[in-house]
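Of the protein chains in this complex, all but one are displayed in their positions.
Labels A and B are assigned to the chains in the order they are written; within every chain, residues are numbered from 1.
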Amino acid sequence: MRHLVSMNDLSKNEILTILDQAESFANGEKWSFTDKVFAANLFFEPSTRTKTSFEMAERKLGFEIIPFETSTSSLLKGETLYDTVKTLESIGVDVAVIRHTQDKYYEDLIGNVNLKIVNGGDGCGQHPTQSLLDLFTIKQEFGSFEGLKVAIIGDLQHSRVAKSNKDALTALGAEVIFSGPREWFLGENEESQNYYEIDEVIETADVVMLLRIQHERHVTKSFMTKEQYHLQYGLTVERAKRMKNNSIIMHPAPVNRNVEIADELVECEKSRIFKQMQNGVFTRMAVLRTLIES
Amino acid sequence: MRHLVSMNDLSKNEILTILDQAESFANGEKWSFTDKVFAANLFFEPSTRTKTSFEMAERKLGFEIIPFETSTSSLLKGETLYDTVKTLESIGVDVAVIRHTQDKYYEDLIGNVNLKIVNGGDGCGQHPTQSLLDLFTIKQEFGSFEGLKVAIIGDLQHSRVAKSNKDALTALGAEVIFSGPREWFLGENEESQNYYEIDEVIETADVVMLLRIQHERHVTKSFMTKEQYHLQYGLTVERAKRMKNNSIIMHPAPVNRNVEIADELVECEKSRIFKQMQNGVFTRMAVLRTLIES
Partner (left out) sequence: MRHLVSMNDLSKNEILTILDQAESFANGEKWSFTDKVFAANLFFEPSTRTKTSFEMAERKLGFEIIPFETSTSSLLKGETLYDTVKTLESIGVDVAVIRHTQDKYYEDLIGNVNLKIVNGGDGCGQHPTQSLLDLFTIKQEFGSFEGLKVAIIGDLQHSRVAKSNKDALTALGAEVIFSGPREWFLGENEESQNYYEIDEVIETADVVMLLRIQHERHVTKSFMTKEQYHLQYGLTVERAKRMKNNSIIMHPAPVNRNVEIADELVECEKSRIFKQMQNGVFTRMAVLRTLIES
């Protein structure tokens, strides 16, 4: 594996191998490379959560991190992303984690640079390590994906993670169903065909995967208050009571408390929300190790 | 000690134990923890001096530091401080140093998070490591606090450190007196009762502790120029000559040269201003070690 830019690059077996490696790291396995490894994290779109998670994974693997401030970079002087990345390669950076607002920003880089690239999110495209940490959290809970019913609730169209998760979960043997405001599921696509009302999915799903609402875009646009969204499509305390035994709640965070999910459920027994963040570090360690060793 | 958020949390004995540990670090004692310790410094209010001092202390103890940029954090997306800190805890951060504009920001955190919190300053409240480094500098100089006369000169009302210092110094056996523009000492409180004219305190104090003037707030408001403040309430070269033998000058910095203190006195023989900064590192090492070991 030279780069990880999209879940589509990974076969079912490669995914399972990464999840196994993440499991080993979660169980305390130590690993470090013989040579110093230099990483740089280029976040052109802010994301403390993802960035700090990568920083932690890199430090746990013993990498050295070259700080890169996108706000003062030469990109502001009109330099291309290619020249910036080539510069980092020249000074000795081995792996670059990049988040960028532009879809498929990495197409200019793949094949032209020698350092390894991990996509930390591209526009409305992919965010493969988030998908992998979600998969890892599910596997950790249920042992396998066969026969599981996973409900994804919210705005799939604007969620890079949800699309990847749907594909990967299906490939791994799970059934994926959808819910949320019906007007977000109108097209002639798989999601719309597997759409169910929230009160129906909540009782049958093994995994209730909530997506973050982008206030600005959706709620205001549909003349719906946060309170209305919560009552109609959110995971209320009342709905949580009707969830299956052993089912779990997931959310990529940051959570809008009392919108997607009731405040008191964020850390309830079924919630794996902070567990996902913990697993993110182990999953990213697994991805980085795989890249450096190949 | 699970957290250090306020000087009020510390007994007289705990203070003295921290000062002893700081002394050992100042004398070159090496210490590092068996496991990797991960720290994050969350400065929601800028302060290079305090932040770099903590960074140095953490590095000298061998901690790994996860960078946290408050300007691009998810707090901007409406996330609460609690969720941000809980996220850092989830990814594996052991200790968070937090400076925040809000008084007692830590009340939402204490008891609800498992990582250790060091208060790097809250609003107009506490700044315990600054107090401890001031105490350490005095103890280093005089051996003990018994019978010392400490003069605090300037605006106590807006100084979080001065209030803590007054309480701690009194508890440790020193006498604390006050000076500065009389209109800042009008209330029915201890400070006003122990108020003296600058020319009186300067001759009797063992420690002349100057506070930083906030130009915007005070000097302009009182229609006083910087030059006038210096002449009436500042430590002029002439006043410094009348200070007691063996007495010392302190200031938390950054100094307004020729306002609180004459330019040529900043590094004079009596001045401990840069010594305080040096001691800040040892004091913070002592606090961090105490937290990690308990």
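A few notes on this one:
Here, a contact is a pair of C-beta atoms (placed from the backbone, for glycine too) under 8 Å apart; a residue touches a chain by one contact, two chains touch by 3 or more.
Treat the numbers as computed from the prediction; the structure is a model and nothing was measured.
Among the residues A:Gly28, A:Gly78, A:Gly111 or A:Gly143, only A:Gly78 touches the chain that is left out of the figure.
Across A:Leu61, A:Leu88 or A:Leu235, the residue that sits in touch with the chain not pictured is A:Leu88. Between the chain not shown and the residues B:Gln140, B:Thr170, B:Gln228 or B:Gln278, the one that touches is B:Gln278. The set of chain A residues touching the chain not shown comprises 36, 38, 40, 64, 66-69, 72-74, 76-80, 83-84, 86-93. Against the chain not displayed here, chain B makes contact via residues 43, 46-49, 52-53, 55-56, 59-60, 67, 215, 253-257, 274-275, 277-278, 280-281.
One rule holds in what follows: only the chains that are shown with their structure count from here on.
Think of chain A turning onto chain B: fitted on CA atoms, that turn is 120 degrees, to the nearest 5.
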